[in-house]
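Complex shown without one protein chain; remaining protein chains in place.
Presenting chain A:
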């Protein structure tokens, strides 16, 4: 379990990094929590690794214009511990499920987005709240909606010569409620099924509700579930609708840890639970 030979670059700037990537056969190395095992098992053998963790341009973490901006070199654990990230409540809800603390101390938020594991939490959270991914490359900078980032298992719209530089999460406003849950064989394992949910209320009524499911398809699946809350707001009442939604959403082949049918069952349960919870939070006074 030793990697095949590769060249290692530690660029001094994002421009340097882009230049190395543009030369081809290169892969960005950030926290390495997914990439390094892939190298060790020789499942991937890029000719060059471009280590971006020391780039000062990518180390920023802060809030501006009602957005939390997380640079590509920022470790998950830093985000988890930084008090400002409470402004994006789903991050706090999801982060304890991202691997284990030891992994989060190395892994990066943007790395998780770029890796795009179908069962990963952060791509689903980003897609649920409408985060924006900042990308740079030889053709300049561009922005990608998180919901459109992932195109398949471990595949994104980010080109081989491009680099994610940051992600911006909208901070939560008044009248927003959130739900997050996942089921895994053990704590820290990739989810068999999981949901991230945001409900927004205005003037005592639901304005919109969004659900992102993960672990159940080849990418996070985002659904507008506003209509569901028009008919039911408690877990038992929501179940028929969430079961139907789950049957529609789940298309993973499944494995020994969770078959397609079990994952669909779990998604129906979790979606109803968390939708009801998010609704209660968004409309605490609502008698129903």
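Convention: a residue touches a chain if its C-beta (ideal position, glycine included) is under 8 Å from a C-beta of that chain, and two chains touch if they have at least 3 such contacts; residues count from 1.
Convention: contacts and distances are computed from a predicted model.
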item: Listed names "Protein-export membrane protein SecF", "Cytochrome C oxidase assembly protein", "Xanthine dehydrogenase family protein molybdopterin-binding subunit" or "TctA family transporter", matching UniProt entry of the absent chain; value: "Xanthine dehydrogenase family protein molybdopterin-binding subunit"
item: Absent chain, residues of chain A that touch it; value: 1-5, 41-42, 100, 183, 185-190, 192, 256-259, 261-262, 265-266, 269-270
